[in-house]
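With one protein chain removed, the remaining protein chains of the complex are shown where they sit.
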């Protein structure tokens, strides 16, 4: 097992492949079973095309998912994988990642799986900063159970379980993750393969937990949920792509930008009105998550302003590295002498 | 049952008492069983002294708790109460508050109860904005199970379960709550009765979920955790009390203040250096939670800068009010005709 | 009652011979996207409107929409209708409608020789055939020689019929399921107004789609009538059911209605705290439509929050209900225990599915019985009620509520996938005949000295504790999960008190009066008893009828109360030479019966995700009965 330092801290310890790989190497022999037109297909393809660029041994990659349409993802990957139970993938993956430094562990989850039943595991995984890449397929609906509202559904949504409209105020997954001390948070859209791949790349390179929210269309139960972010003419007004170190500008011709507002808030403005110097320069590495948080609040979840890209990416010790270090320290400083442990300090001897 | 509108939206619908009440009216006949010197005593007294000022019928007040030292609170209150199971108090209280508009429902919980096992219920309760007042006793340790670290314990803490030091990065309960869309978030310290009472008052007046973090000393397993916030000479440098509409100043003589920093962040500065005008004016009612979030990040959890008071208090529909409104709407617009429901649209008749 | 399209249209057309049948089983099978559930459902409604007895079984994949044209993507709906009271959806179809090669391949093994097969030929193209592993088209070799095959180009005909509507080709083709329905409706002389009305209502917002579907439906009907392909049509006369007003109902709907009725009859608001899960979600969907009855539905963040909210509502004096399937019960177990300790009413609905773990989410099973009995820490008894058929769910819900409210206890209601999604005619009860479920809350101090409220003072008869709800002046008290002192309810660590309380809680449940077990033994001579529970009532009943038809005596009894058992159960068991207990698990009821009554019951088990087939049980029972009678 050759472990080559790729210069990617996120993947340190994971052995690299001897030969170049292709997308099809990552396709399993199982037939893909999503509805026609499901956004999950696009993401699957993007991931299968992206993984070869990491050059890792396939057998050292593991996909762990919960339950939901998106959570069938592992079956289609020619890697190791577990389709576990609803909401628990981050917890299972935490155990796996802690036990095995030589694996690249990916979690695939949905808005219901990750944020409803699995919310607690998600936030704890993020605060612990376990070395996991978490792909959250957000279709703002429960797909597998046939169309109930989810924790990211808009208030007032009429679904099978809310014939008079849903009442709950939705989570903003980015804000939630930042409130939960996430070290890496990004967002992408199923249809934007380049953007998605770029966020995946940065996530893979990040050492620690990386939460990637992926807006995913469910043509069956929530069709067109993200159409405004895809329609030419509409999308440019709404999409705010981030690039570290660059002023945050958007619009078909970069005519809009993000500026400071009040204390600790951000807002959108016309560049022509505020001037280029007023624009906020994106700093994904800011220690204080307040900036990333403010970015996540540029609009409510009506998609009127949707920031994509990497909101935050900071380096902090990871739980699994630290746990292994403690074991290593203990091994280095104390003998693993079972006999002496069992005897302890106070023994007596009975002679025959 | 007289329901008088107190002008306190938080308590609308809860009947008021006919006679003035005293603290001792709120003491139950059960012996209080915390360790000598436990901060829980002080909070209990503060609550028992505060409640009479609300002038509610005692029988319409309910305390629901989980499990932990702090969660024994309900036994000591001469109100209705349930000492439920670990982590679930917000979920139980959600059902109760939704079923009963005429109750003032309080949740008592600990840092383990609310943020470890109960984390998911907490964040969902906050995003739903259920009409609950949640008192989170944060002693940064598991008291009842005799001293393991908790999700708010400092990294590196040596406890019974972490002899080599804990590895997890702690939650900041205020940040977490804000990331979870909380409409009201406050913080107080057990020893500061006036401050605590003021936050309780505002929480009670708030319609919706109010999360109040209370720093509480556990003399047995984490003694002195908040001493730096109590020691004269020390405390003034560290404590940043909030008052809505006022510039944020602190220090023995108000020599420090809070100012903007970078994009979306806040920092602490000497007023003499930055000038009064640079000071941030506290706006608890800001629609955008970014400001409150930035306040919660003024320092890491080393208590070097600890903001107290009400970070955020904004009005938003509450889940329980809306759920009741849907039921009322349905009642108003559709007949509750059981016979016709049972028959449905397609019946046929078999004649004898 | 008219049976033709457009009123009397059926009277016209080629005269055909009409065969009278007493029962028919039809299975519609197609791709998940072909609308087979809707087709089957409508046919069922027609049969119901016609007055047949009926029983249905939908069968669909766990995927929302598995890849088109594949075996895993096949969805089917079986309906059994008859002129007498039937008990099951039928073991095998008499008629199989196969909309594509996958549907044919997946279902043909179930069609008995001589059965009728109606195939949509349009889908039998190379690509689709290869997809499911047909080397050659089965329509073109003689592999289907054993059946009466009707090849119909359903898609083409439908598209032609809709040519003038201006509808796109794809949309037009989508109506082919209605074509199939029309054809079958014609074959079986079904009334059709209901379906046309239904289509117009369903697509009220898209009138062109509504008309297209009606047209396709009629095209199917006329196709039967005008072509000569079908030599015979069939009549299944209305069933001679007990007089009254009937409707067709699925188990989940009946269960939801039972909860609505419980709300009305108890005059309590209901809070359903739940989390979606197959096959229980429809209970949430249904109840969320009926808020005017004082019903609040709370879709919680998970199963635990769902039951906790329900318990919180019960604490507040509402009727707390939670609905789930097996994996959800596992998650709820800790809170059920809190319900047992706090002695609060709570309805826990478990619509069982195939396990363990995620198992077979869309299939049926009865393997949660022991979980319901014992799946909690400590001695934590709860009553268990299990409906025996779709319509029976209504009564079961009322019974469970009555027990929960009277005894202040969580009650487990064990439905399953077969009962939940299956349907049958239901004799709609008169609202005035429903039981009174009103509760008396405590309003006064009740301690021996009359000054205090003791929440754990019990009614000497029911052993139910006094129940005071928040808002009741002077009765403030605290409850919780720690052991409590008998009477006062204060925390108690006292050894004898704990022992007493453990036994009191058990005695309370053991003492719940449940109806005696009734045995059906027409000859009075049976030496073998077949005892079932839950949804296997139908297949067991049907099997017993067949065994009797063969001239044997066999007794049948069915348990609706699994905890406590009926008082006469032991005596009944002991009065037979042999007791056979068929279960869709590995013998869970059998274990309880053996353990409690020391009777050597014979367990017959099958855990295949499907209801028993009557034929299978008939064979098993016949062998046993013969053996015993010969001995």
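First chain written, first letter: the chains are A, B and C, and each begins at residue 1.
Here is the rule we use: contacts are C-beta pairs under 8 Å (C-beta built on N, C-alpha and C of every residue); 3 or more make two chains touch, one makes a residue touch a chain.
Since the model is a prediction, treat every value here as computed from it, not as a measurement.
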Across the complex, visible chains touched by the hidden chain are A, B, C
Contacting the left-out chain: of B:20, B:163 or B:233, that is B:163
Checked against the full complex, the residue among A:103, A:196 or A:271 that touches the missing chain is A:103
Where C:64, C:308, C:338 or C:614 are the choices, the one touching the absent chain is C:338
The listed residue (C:232, C:571 or C:598) that touches the chain absent from the view is C:598
Out of A:11, A:42, A:69 or A:93, only one touches the absent chain, namely A:93
For subunit C, residues touching the missing partner are 61-62, 72, 325-327, 329-331, 333-334, 337-338, 340-342, 352, 354-363, 365, 367-368, 370-371, 373-380, 480-483, 493, 495-496, 498-499, 502-503, 505-506, 585-586, 590-592, 594-596, 598, 600, 606-610
Subunit B residues touching the chain left out here are 31-36, 67, 69, 72, 83, 85-87, 116-117, 119, 142-146, 148-149, 151, 160-164, 220
Note that subunit A touches the chain not displayed via residues 1, 28, 30, 57-60, 62, 64, 67, 74-75, 77-85, 88, 91-100, 102-103, 120-121, 124, 323-324, 326-327, 329-331, 333-336, 338-339, 341-344, 346-352
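Methods note: only the chains that are shown with their structure count from here on.
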Expressed in whole Å, how far the mean CA point of subunit A lies from that of subunit B is 30
Here the gap between subunit B and subunit C, centre to centre from mean Cα coordinates and rounded to Å, is 44
By the touch definition above, subunit C meets two or more other chains at residues 291, 301-302
Going by residue number, subunit B touches two or more other chains at 120, 124, 323, 326, 329-330
